[in-house]
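The complex appears here minus one protein chain, its other protein chains still in place.
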Amino acid sequence: MAEISIRKARQIIKGTFAKGREMELKPLSVIVLDAGGHVKAFEREDGAAPGRFAIAQGKAYGAVMLGMAGTAQMARAEQQAYFMAAVNGVYGGQVVPVPGGVLVRDKKGAVIGAVGVTGDTSDNDAEAALAGLALAQLEGEI
Amino acid sequence: MAEISIRKARQIIKGTFAKGREMELKPLSVIVLDAGGHVKAFEREDGAAPGRFAIAQGKAYGAVMLGMAGTAQMARAEQQAYFMAAVNGVYGGQVVPVPGGVLVRDKKGAVIGAVGVTGDTSDNDAEAALAGLALAQLEGEI
Amino acid sequence: MAEISIRKARQIIKGTFAKGREMELKPLSVIVLDAGGHVKAFEREDGAAPGRFAIAQGKAYGAVMLGMAGTAQMARAEQQAYFMAAVNGVYGGQVVPVPGGVLVRDKKGAVIGAVGVTGDTSDNDAEAALAGLALAQLEGEI
Partner (left out) sequence: MAEISIRKARQIIKGTFAKGREMELKPLSVIVLDAGGHVKAFEREDGAAPGRFAIAQGKAYGAVMLGMAGTAQMARAEQQAYFMAAVNGVYGGQVVPVPGGVLVRDKKGAVIGAVGVTGDTSDNDAEAALAGLALAQLEGEI
């Protein structure tokens, strides 16, 4: 399956945490999913709340499953709340439709996975994710 | 149970995809359910996001279970979001109340199944579904 | 994501049904999943019981998620029933560990998806699946 290698996944996590420290954000949690929505890597910084795995996963999972990043999901949720609620239902309650769910594509435009970041504001989470992707020489769609 | 035959189901899917290409829509996914809401056939075009099965199923499932097509479900959701949320609950989170869920009846008016299409805008999804049903010489209620 | 194209998926289904008719099997249902376990295509022959989708999916889903085909899953279930029961729990009850769940690899050995067949005996289901894969010029691990 197309996926972000474990080496690249570690770089994404490292770069996201580094940006979080630089921006003085709250402790972050970062997940990297493959193109099928399955977990490749995850880290939760010391001091982050225990339930952060599910939030990070929810942000990234919706992005992969719908082929739609967090910002676009949030726009849809603002317009048609019942639609995103229903989408969440069909995906077993695993979708968190806000920024911080970042879609990752290869150079031909095919989705190879997603990154989910949580811990600070949604916009800061997304900014830190992009820094992580940059360290891994990947581009993200927030 | 009354159902759409597998031969007709293939025609519905073929006709929906043909309309999608003609209208230059994004890659589509099409499901055909029987009168009990159970899957008869499904296809996901190359390039569609991996989670499209559940969206297509959710659109068609609600139509069969409620005897109400996607447009009517959406109207109800706009008026009474909590009602459709509750309906979703009793059906195990499997209802997506927007156009693209198309109810199919026989000549006497009895429901014989439903079609669910997803991938482009809800209205385009519904239009493509009708073209698929036309190819199979069936009428749909969007 | 690595996946079986929709064109190949249709060949797999067609070839499986043809083998089923040749062997005079009961009506069959065939699912094709991608490398992330998500539905690419499904067909249920006329006369098959309504719940066959879930059985076909369960056979193929376990194969993809564990990287282990139906025969190997069955062997493990025979040895350690509680282990396969637990695996089923972590995968949301979606695993049916018997032959008819067939793993599909590309020429380099990477999993590109799985096929699930149900309707007759498990062994006949698996034999029909292999015929379907042969028509699509793919090899399966039963």
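Chains here go by letter, A, B and C, matching the order in which they are written, and residues are numbered from 1 within each.
Here, a residue touches a chain if its C-beta (ideal position, glycine included) is under 8 Å from a C-beta of that chain, and two chains touch if they have at least 3 such contacts.
Computed from a predicted structure; not experimentally measured.
Engineer: Determine which of the presented chains are touched by the chain that is not presented, and list them.
Structural biologist: A, C
Engineer: In the complete assembly, which of C:Met23, C:Ala49 or C:Ala86 touches the absent chain?
Structural biologist: Of the listed residues, the one touching the omitted chain is C:Ala86.
Engineer: Which residues does chain A use to touch the chain missing from this display?
Structural biologist: 1, 3, 5-6, 9-10, 34, 36, 38-46, 50-51, 53
Engineer: To test your reading of the contact rule: which positions on chain C touch the chain that is missing from view?
Structural biologist: Counting only chain C, the missing chain is touched by 35-37, 64-68, 80-83, 85-93, 111.
Note that only the chains that are shown with their structure count from here on.
Engineer: Taking all residue numbers at the chain B to chain C contact, is the shared part over half or under half, that is, same or different?
Structural biologist: Result for this pair: same.
Engineer: Indicate the whole-number Å distance between the mean C-alpha point of chain A and the mean C-alpha point of chain C.
Structural biologist: The separation of the two C-alpha centroids amounts to 31 Å.
Engineer: Mind checking the centre-to-centre distance between chain B and chain C? Centres are C-alpha means, answer in whole Å.
Structural biologist: Their C-alpha centroids are separated by 25 Å.
Engineer: By the touch rule stated above, which residues of chain C touch at least two different other chains?
Structural biologist: Each of 1, 34, 36, 38 in chain C touches at least two other chains.
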